[in-house]
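Dropping a structure here in C-alpha cells format, bear with me for questions.
Yeah, one chain of the complex is gone here, protein chain that is, but the others are all in their spots.
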Amino acid sequence: MILKRTIPLLIVFGIGVLAFMQDYVPHPWSTAFRDEMTTWTMVIGGFAMFLGLYSLSHMHITKIRRKMPGWGYSIFVFIGAVGMIAVYILGDTIGPLYAGTANKKSLFDWGYEYILVPCSATVFSILAFFMASAAFRTFRARNLAAGLLLAAAIIVMFGRVPVSENVSLRLFGDGMVIPNLSKAIMDYPNLAAKRGIMLGIALGMISQSMRILLGIERSYMGGGD
Amino acid sequence: MSDYPQADDIQAGATKRRKAIEMGALALLVVAFMIVSLIRQNPFAKGADPAKAIGVIVAAGLTLIMYSFLYRDNPLFKIGENLYVGVSLGYTAVITWRDFLRPLVYQPLFEAPTAAALRNSLLHLTVPVILGIVLLARISRKHGWVSRYSYALMIGWGAGVAIPLFTNSYILQQLTAAVKPLQEAAGAQAVAAPPAFSQAWLFGVAGPIFGALVAMIGTVAVLFYFFFSVEHKRFGSAVSKLGIWFLMVSFGASFGFTVMGRLSLLIGRVNFLLHDWLNIPVK
Partner (left out) sequence: MTTNPGRPRHYELTRRIIFVLVALAVILPYFSGRQQPFTPSPEVRKVFEKVDGLSPGDHLFIPIDYDPSSEAELYPMCLSLLRHCFKKGVIPIVMTLWPTSVGIAKQGCDEAAADANSMFGKKVVSGKDYVFLGFRPGVQNLILKMGDNLKGAFDKDYYNQPTQGMKALAGVNSLKDIKLLVDLAAMGTVEWWIAYGTDRAGIPMATGTTAVMAPDLYPFYQSNQLIGFLGGLRGAADYEKLLKIPGRGERGMLAQSATHVLIILLILGANIRIFAGRLLRKKEGLS
C-alpha cells in the first residue's frame, strides 16, 4: 500500500507544490528545476506515445486472432502500418519511380501526402453532407431559445460569406450592414457566453488541479489499489 | 422466417438483384475511374512526374472510396478506412522514432560525441528514461501499479504548473478585459467630452459602454446559469433565463461557424478532385 499508493501521492504533492512555486521564484535554481522537469516530462511523455501505438495494434491483433466480425479489414491496418515503416527503413531510393529524377520527396513523404492526407481530409469532409441533412431535419424554432439560436445561426452563416455584402448593398445601400450585424453577434453576446464558459472551465480546472495535488482525485493512478 | 414464405423469396430475390446491379455499377465506375485517371494524369507521358501522377490517382481513388459511404457503408470504404488507420499508425511509429527516441534518447546516450557529453546525457536522461520505460508497465494488469510513479511525476508537475498560468491567463486577464472597455470609454468621455448623441459620442463613448455592459451582464448570467449550488428561484431564475438566451445566441453563432468549417473541408476536397486530379483549370 505504501509503495502502491502513498509514495505516488507524495510525489504528486511534492512535485506539484514545487511546480507551483517555481513560477514565483526567480532564483536560478528554480529556473534550472523547471528546465530539468520540462526535459523529464518531454521524455516520459514521448514514451506514452508507445502506449497509444500498442493499444491500437493490440486491438486489431485481437480482432484478427479471435476472428471477430470484420477481422479481415484489420489486416489492412497492418498492411498500411508495415508499409509505411518499411519505406522509411528502406530509404528514399526505392523503385524506378525515383531513379534519375530530381525528386526530393521520399516514398515515406509520398505515402503521407497521397494516402494519409486524402483519407484524413475526406473522412472529415463527409460531415458536411450529414450536417446539411441534419440541419434540414432537426433545426426547428420550437420556442424562444431555439428561435434565438436559429436567428443567430442564420445571421452569422450569411454574414460570413461574400454574397452578404452584395445583398446588404442592395437592401441597405451599405455593403457592411449584414456583416457588421454578424460581427456584433460575435463581439457581444457570443463573447459574453464564451467568456462565462471559459471562466467556469478555468475555475474547474484549477480546482481539479488542487484536488490532484491534495490526493483527492486519483483517477490517473488507474485501478487495482 | 415469416408467415409468408413467398414474400420472403421475393424479398431475397430483390436483394440479390440489387446486389448484382450494385456490383455491375461498381465495376463500371472502377473502369471509368481508371480511364479518366490515365487520360488526365498519364504517368507515362513525356515530361510527366510519374510519382506525382500515380500519387494523385491513388489519392483521388481513396477520396472517391471514402465518399462512397454517402451511398452506404460498403467493403471498399471499410478497406480504405482501415488502410488510413494503418498508414497513420505506421507514420506515428516512424515519427516516434525519428523525432523523439532518436534525438532525445538514442543519440545523446549512444552517439554522444565526447565523454563529457555522455556524462551530461546520463545525468539528465537516466531518470526520465527509466520512468518512461516504467510507464509502459501500464499494459500489464499485474504490474501496472509501477507506472503510477511516472504518472505521479507528470500529473503532479502538470497540475502544479497549470494553477498559476490558468489563473493569470484565463481568469485575471479575462476579468480585466471585461472591465477595461468601461474604463476606456469613461476615459474618452473625460478627455474628449464629445457632445451627447453626436456620432463621436455614440461610437466613442455610448457604444463601447453599452457593448461592455451587455458582455459583462451576459458573462455573469451565463456563470450563474451553471451555478447549481443555489436554487434558481425568482430573481435567480430570471438571471438564469438571461444566461440561457446568451448561450443560445452563442451556440447559434457556433453552429454557423461549424457549418462554414465543414463545408470548407468539402470545398477543399472537391477542389483537389477538379483541379489536381481532373486538371480542370481555374477560370
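Here are some notes:
Order of writing sets the chain letters: A and B. Residues in each chain are counted from 1.
The criterion applied here is as follows: contacts are C-beta pairs under 8 Å (C-beta built on N, C-alpha and C of every residue); 3 or more make two chains touch, one makes a residue touch a chain.
The structure presented is a predicted model; accordingly, all values stated were derived computationally and were not measured.
Of the chains on view, those touched by the hidden chain across the whole complex are A, B.
Looking at B:S140, B:S198, B:S237 or B:S264, the residue that reaches the missing chain in the full complex is B:S264. Among B:M34, B:A48, B:A200 or B:I280, the one in contact with the hidden chain is B:I280. Of the candidate positions A:V161, A:L181 or A:M210, contact with the hidden chain is made by A:V161. Taking the whole complex into account, chain A touches the unshown chain at residues 31, 34-35, 37-39, 41-43, 45-46, 48-49, 104, 109, 112-113, 116-118, 120-121, 123-125, 128-129, 132-133, 135-137, 139-141, 150, 153-154, 157-158, 160-163, 165-166, 175-176, 179, 183, 186-187, 190-191, 194-195, 198. What chain B contributes to its contact with the hidden chain is residues 70, 72-73, 88, 91-92, 95-96, 99-100, 103-104, 157-158, 161-162, 165-166, 168-170, 173-174, 176-177, 180, 215, 250, 253-254, 257-271, 274-275, 280, 282-283.
Going forward, only the chains that are shown with their structure count from here on.
Chain A and chain B have centres, each the mean of its CA atoms, that are 5 Å apart.
Looking at the complex, you find that chain A touches chain B at residues 3-5, 7-9, 11-20, 22-24, 36-37, 39-54, 56-57, 70, 73-85, 88, 97-98, 101, 103, 105, 108, 110-129, 131, 135, 144-146, 148-157, 160-161, 185-203, 205-206, 208-210, 212-213, 220-222, 224.
Per the touch definition, chain B reaches chain A in the complex via residues 49-51, 54-56, 58-60, 62-63, 66-67, 69-70, 75, 78-94, 96, 98, 100-101, 104-105, 124-125, 127-129, 131-133, 135-136, 138-139, 141, 144-145, 147-167, 170-171, 174-175, 178, 211, 214-223, 225-226, 243-260, 262-263, 265-266, 268-269, 272.
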